[in-house]
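With one protein chain removed, the remaining protein chains of the complex are shown where they sit.
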């Protein structure tokens, strides 16, 4: 197995799916000749030609609306929106159509498209380049919202997303793109969409997170182990919506304590739904209130101050200790 | 005092603010000659002329983007998006700019605009005409999200929204537009943005809702009183975001039991944030898990089935009884 | 050339073949088989009569709000007549005539207008998209469909309809620009019916014509008399032929008029005069076409009357059929279907809770 960055792993997923299935089409701004601003689509245009890899004009609604048409036809468009901060330009196409064409046509049509887009902070980027607004998509019935946390699951989930018969918003953490390498098998690998995973077993406390925040979360778990002798169970959601609560509910039934971590703004963020599910399904097992460690209710600041905004291991440990204190 | 429908009350608010302040400008599709498809802007163009009431081309991003420019100049645009289901066309203008210009310019500019838009189900309308997606706006730092529940508070809140120095998304329930009349004083009346109100005092249980759902909620409270002798405290949020939790937290500290009601889809909906605030601030006072009575995690169905989708008094009573059962 | 007028390759033309009196410009007469001419005529009549019946049903409270098409039949049918079943038809919301031509049943229209999603279901063998309510947004889907048809090396095309108001939306712009760049086989049919609810087209844009907007995308644009089915057909034929030959997209502006209300919730008296409507009444597309067909010896007063009563019967049967079918609809449990290919766990829970709730409430007879 080769050791790959997340960028390489995503590239592998695209390359293999495109080789296997000529209905997979990649489109977006700078995805062709340039190979994508983060190089996720690097080399695809050489291998598959400009009929399979479309450098589109600069228009996000255009990209998504055209993808919807392709998907209705039976193709499997994988479009890239250069930064999630510019995916609001195509918000209506997703809400008004991608999410609804199956319903509207009573199953005659479906929209097997993937919208890939880099999200999140931590890479010293410009304004609009560091947001984390998965809630917007998670609150749209008809849409699936997937966020991988490392090269290997990113590859497997992207393959599954491409094959998924429904529209998938696929958030890729810029901070993870080149942060570390993992063994990624050359052979095909998929992962079920809609299923969280237990990243680490534990009995004292449940940490629930996903995406880029898995790193500080795991770091916090290690710190808690080392310094406090606490065994945290760590859940990686992978799919934010439809949110499958079984695994984290089971975990909290066992631990009675939980911390939810995300970089999105706190209020009305994904953490709120997780807390609510636990309220509904694990209330009588909760020893203490669930803690949320999140971005603040502000726009993520420009890069010189972004670190202060983003949750880190210390903040998670503090919250965990609070959750363990009663 | 005259008895007014919500449409008339909103019209009064606009008329008086426009008469008082020539920086108030109304714009949108069909708001002028036609008086708005729901007649909220009826007569304004005759009174104030077409320099103050702009019938715009059919382009929501255009309406909102132009409003932002007007607001930066120092005017107070009140734009109408014909149905909230078409406000996703201007989503990026709100997220990328209205929410940020104060921050971006460090206070040099602000965006004192109001985006009025009818939301919600219950009037047998077409697809896209019945949504309730306040979460989208509530999760945007920099934006205020207001939803009145009756003619009198609608009028007072709209006046306050127009005078507010920050951008306000103002959801008006179509179902309430002509549902009932209330005394609305001719004299100026405002209400603070950001403050929920206690619609009814009670000691046994807290019902938290807003907008159109206040009617079934109050109906349920009456039913609970009559049939079960239960005294429900009913909270009307009025402002969904920034969410002030003081009043409902105080209430639940007293009652120990709560039901949250909204017509938006359940998952990642506003109820989740309310539950989370109570988790953080009232956990040790909760006798039972908080119940959510909400729309389902689907697109609201076409009108023949929409009643089944919308929460009603029966569903709220059932949830309340569950919350009272332990 | 320090200060020179730039020569723009595309030009914008205006086309009219049958004048307002129904007189033919013989030199421009398109070559349409008699059978097709008669089929078009029946479709015009059927659409008009069905529209009138729908309005009637709506006024009786037997269907919900809907957008009448009266006056726009030729603009739709003249264009859609060029399509093959394998082509794609991408409507907005006021294309009932075109949808029926493409095989949509009258029953389904009634059922949809009664708020049942069953009415939007599209038979497997028809490449139509369902109605699209958000103005202009469907235009991009046609570009994707057309592109896909080309990618699959068919010579199928996509035809999309929209109104004058839709030309102001960003999606119109992005759609036409993409089609130009990718040379997608798409025919953009703009029904300029002069009004977008209460906004006249003169306030929709300062552009003299809508057709000339094609110049912004390097594609041909043509303005036709949209109440002249021959002109619409001729323009659409050129466009469809070009698209099939991989010569790119076309914008067709059909100048027509919305004779009735915007939707049945609208009151046009607030914004336009009866005089204006009267002016357009004289340009009725059906009357003109009938005169042409009578002149051609293909129709007579009698034959027309016969067709009228035949279509009225068809319509009555559809009304009866739809009302019968709707008796079996309406179980709200249906609303949980078609959200995803597979129902997510939490939605299953919600569905189960709903079922229990309904059952218990019925049992308890509890209504609050």
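Note that the chains take the letters A, B and C in the order they are written out, and that residue 1 is the start of every chain.
Simple rule for what comes next: contacts are C-beta pairs under 8 Å (C-beta built on N, C-alpha and C of every residue); 3 or more make two chains touch, one makes a residue touch a chain.
No experiment lies behind these values; they were computed from the predicted model shown.
J.: Omitted chain: which shown chains does it touch?
T.: So, spelled out: the chain left out of view touches A, B, C.
J.: For the chain that's not shown, point to the residue among A:220, A:258 or A:282 touching it.
T.: Final answer for the missing-chain contact: A:220.
J.: From the listed residues B:70, B:162 or B:234, report the one that touches the chain absent from this view.
T.: Residue touching the chain left out of view: B:70.
J.: So one chain is hidden, and I want to know which residue out of C:9, C:33 or C:61 touches that hidden chain in the complete assembly.
T.: Residue touching the chain left out of view: C:9.
J.: Pick from A:48, A:73 or A:86: which residue touches the chain that isn't shown?
T.: A:86
J.: With the missing chain put back, one of A:34, A:183 or A:246 would touch it. Which one?
T.: Hidden-chain contact among the options goes to A:34.
J.: Considering the entire assembly, which residues of chain B contact the chain that has been omitted?
T.: Residues in contact with the chain left out: 25, 51, 54, 56-57, 59, 61-62, 64-75, 77, 92-93, 96-97, 101-110, 141-142, 144, 164-166, 194, 242-246.
J.: With the missing chain put back, which residues of chain C would touch it? List them for me.
T.: Touch with the absent chain occurs at residues 1-6, 8-9, 11-17, 25, 27-28, 168-174, 177, 180-181, 183, 203-209, 211-213, 215-219, 223.
J.: Tell me where the left-out chain touches chain A, residue by residue.
T.: On the side of chain A, residues 29-30, 32-35, 37, 55, 57-62, 85-86, 89, 124-129, 219-220, 223, 266-267, 296-299, 301-309, 312-315, 317-318 touch the unshown chain.
Criterion: only the chains that are shown with their structure count from here on.
J.: So what's the Cα centroid distance for chain A and chain C, whole Å?
T.: Chain A and chain C have C-alpha centres separated by 39 Å.
J.: Between chain B and chain C, what distance separates the C-alpha centroids? Give it in angstrom.
T.: Taking the mean C-alpha position of each chain, the two centres sit 35 Å apart.
J.: Centroid of chain A to centroid of chain B, CA atoms only: how many Å?
T.: From the centre of chain A to the centre of chain B is 30 Å.
J.: Provide the list of chain A residues touching at least two other chains, using ranges where the numbers run on.
T.: 92, 96, 103-104, 141-142, 242-243
J.: Please list all residues of chain C that touch 2 or more other chains.
T.: 117, 134, 137, 170, 339, 344, 346-347
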